[in-house]
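Missing here is one protein chain; the remaining ones are kept as they sit in the complex.
Labels A and B are assigned to the chains in the order they are written; within every chain, residues are numbered from 1.
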Amino acid sequence: MNETKSLPMPILLQARNFALRYGFNIVLVAVVLFFTLTAPRFLTAANIIGLLHAAAPLMVIASGLALVVISGKLDISVGSVAFLTTSIGTLLMVRHGFDPIVTLFILLALGALLGALNGFIVVVLRVNPLITTLGTMIGLRGIGLELTKSTNIAIPEEIRRLGNAAIGPIFVDILVALAIMLIIHLIHTRTPFGRQIVAIGNDADTASRLGVRVNRVTFLTFVVSSLLATIGGIMTVIQVGAVSGNIGSGLEFTAVSVVVIGGISLFGGEGSILPGALRGVLILEIIRNGLNHLGADPYAYRFVNGAIIFIAMYADSLRSRLPVIARSFESEEQPAAKPTATG
Amino acid sequence: MAEPYLQMIGITKQFPGVRALSNVSLAAYAGEAHALIGANGAGKSTLMNILGGVIRADAGEIRIGGKPVAIHSPLDATANGIAFVHQEMAMLPTMTVAENMHIASFPTRLGWVDRNTMVERTRPILRRLGCQFSPDTQVQHLSTGDRQMVEIARALLSHPSIIIFDEPTSSLTSREKARLFDVIRGLKAEGVTIIYITHFLDEVFQICERATVLRGGEMVGSGVMQELKPEQIVHMMIGDLGVEVHQKALKANLGEPVLRVTRLNREGVLKDISFILHRGEVLGLWGLLGSGRTEVARAIIGLDPIDSGQIEIHDGKTLRVVRPSEAQRWIGMLTEDRRDEGLLLPMSVKQNMSLANLRGLASRWMLIRDDEETRQASRLVKRLNIIISNLRQPVRTLSGGNQQKVVVGRWLQVSPPIFIMDEPTRGLDVGAKAEIRNIILELAEAGNAILVISSEIDEMIALCQRYLVMNRGQIVKELPGSATRNELMAAAAGVEMADAASI
Partner (left out) sequence: MVTQSASDEYKAVQLLSLRRRLADDRILRLIPIILLIAVLAVLAASVPNFFTSRNIINVLVQASTLGLMAIGMTFVMISGGIDLSIPAIMALSAILGAMHLRDGGSIAVSCLIMLAVGGLLGAVNGFAVAYLKMIPFVVTLAMMTVATGTSIWITNSISVPVTNEALFDLVLDRSFLNIPRPVFITALVTILAVVIIRKHIFGRWLYAVGVNAKAARVSGVPTTRVIFGTYVISGFMAGLTAIVLAARLGSASANMGSDSIVLDIVSSCVVGGVSIYGGVGGPLGAVFGAILITVISNSMNMMQVSFFTSLIVKGIVIIAFVAFDSFRRR
């Protein structure tokens, strides 16, 4: 019975496993190295702070989306949620003279409400999450464009100034974004809610069988995702100084790229906010920034972005098919039948 | 004598059209393991699901510690100290052992998962089970045996006084099995009541004090292990011998080989499967649930991957080596789950019957010739006596027997030389079963080679010229067509019975 000892893995397979496990770290290092060598002003403190500043909204939005993806679903309405809530916020302040703090709370409530709408359609109406968020993505953007008459509306000057608020050399929104990422990271790793998201991502049926309230957790995940999309949207608008029709357009795709590049599997159950999602944001932002420094056509960026996500997704689907090497702690025997064998 | 700790009295359960349990009673004692034995469909799992609160009995009473209890939900069962170790493991691979055990009820402090408490609760249970891995190991890195231990550890978390083990050893190695038995002995010493469901009689004699045998939803025997013999239990499981009918005519000589399988291997599933299937032969692949029967069939036609092995098929002239994906060209496959892997339920009878033969029905432009499709379908509907109102009727609306005939008809349109039939009559009524069996015998008579897999011993006896007995992914024995039920049952359960034929 003891003759099936596990053979040493072939070198090629080992190389592939290594590449799949550490691939994105290698890419991150390679990208930084490449731009450092080719663009002289890339690796300067000012540029790096500028880069993080630009990336801050994405960090927030991607960490919310990451939770949804870890639960094995997808939310592509984040960009439209960001746009609609900030449009409403700007209108409230500019046209109706609302106090900025009050507006902030109204927007957070509104963001949660839009998330609840997604959650309701997915959990109660049982509509496929992709179709649900495709519908809300386009519908919510429609409402936003209707309200703003698709014009640019500047936000009040005193708020615009917040966009450049800094402690020493570091912009405040970088700190806010990192703090939010840390909180989401802790929710993911340290709370029952976060762990149950992972359980659902592993297998919703199994999770349900073990007593996880799958519907409730799924619903809350969508609420968190929209809430963070709203916060990200507010950060963007403060940076830009105005709402315009293209706030958050294409954001759903960028956020999905971040998540996949960050090593969070679209098949669910795997991945992390820190360092995963953060690494994804950094890789994308560094490429955008670096290409800028090299004077590349800004339109080319979208193309490069698409290519990167294609590769990242392929790696993801490969990884999900990879057999996990079981470490048997005391027996060298192999079990004779798989656990679910039925025949 | 002490009073039994757990008593189930006069349990009756009726499902639509089927009486699953009638007046079944069971009495188990604290500190003992009680074996629940029976063939597939005998009612074991129904009985245990009633105890576990998954389904409710129509009549009967459950007493624990002498007091009647009402169990209406799994939560009630847990509250009454009942824990279930399922055969089908509920594992979350990317999460740790401790998380897998606590997923529904994490210990928390101020809303955060209290990891220390969680790990401290897990550690002694793992130690008690003799596990070497840490509570922080991800389940995906554990072997099947270790995962089974996690499943048991989860059950122990609630400090149950009654533990139900459902086929706990079907995926374990012999060493892991020995460890499991040590654990069970330890639990018994602590006064826990164990219900042990299994097919393997040797295990029952090793670990259990008492046994209850079910057949067809009725209790057919129970007693203390010391007073029972394996032959007696086998007899109880399969019932009277009087009705044995041999429809088949045993042939003296086998035809030429049409399928030769040599040393088929798949790690952890199949080991060194070799056999030859002959023209005109019905070969039975016999074994208990989980023995690897279905996996052999799936590997041959390329539905599951294999690690090594060779498949040869007679292509009309000579035996030649084929790849599993190619083997489909000569093999008609009836899968065990016809709804999940056989039928296109919303589609018509005609379309279901032509699915494998579409290339044959297509004209030059690859358009399907409607008249020919109809002709073929109605020919086979007549031949197989399928009861339908018209050929456009959706298959979903047919009875099980007619659905199965539709799948058979699908392959008859192509008329491949080899058929693999996995559970060809499962879930069918008596009349439909007989019809399908007759079709199988006719096919063999006409020179086709047929590999039959069935959980029903009567079916195997009625059909097969020869048997291969499987156990834990290996072919352990070959028996001639004249083998008796006792011999078959004993071989599959792993019991040596020198005088089996004399019963």
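Following the convention adopted for this analysis, a residue touches a chain if its C-beta (ideal position, glycine included) is under 8 Å from a C-beta of that chain, and two chains touch if they have at least 3 such contacts.
None of these values were measured; they are calculated from a predicted model.
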Item checked: Residue among A:P100, A:G135, A:G211 or A:P275 that touches the chain left out of view -> A:G135
Check: Which residue from B:A356, B:V408 or B:A490 sits in contact with the chain not drawn here?
Finding: B:A356
Next item on the list: May I ask you to list the residues on chain A that touch the chain which is not drawn?
Entry: 74, 76, 121, 125-128, 130-132, 134-139, 141-143, 145-146, 150, 250, 253, 256, 260, 266, 297, 299-303, 305-307, 309-310, 313-314, 317, 321
Check: In the full complex, which residues of chain B touch the absent chain?
Finding: 14, 16-19, 301, 303, 328-329, 333, 335, 340-347, 351, 354-356, 358-359, 362, 365-368, 370, 397, 410
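Quick note on the criterion: only the chains that are shown with their structure count from here on.
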Next item on the list: Going by the contact rule at the top, pick out the chain B residues touching chain A in the complex.
Entry: 88-95, 99, 103-106, 108, 111-113, 115, 131-133, 140-148, 170-176, 267-269, 271, 289-298, 336, 422, 453, 472-474
Check: What part of chain A is in contact with chain B in the complex they form?
Finding: 1, 4, 186, 190-192, 195-196, 198-199, 201-203, 206-207, 209-212, 269-270, 324-331, 333-343
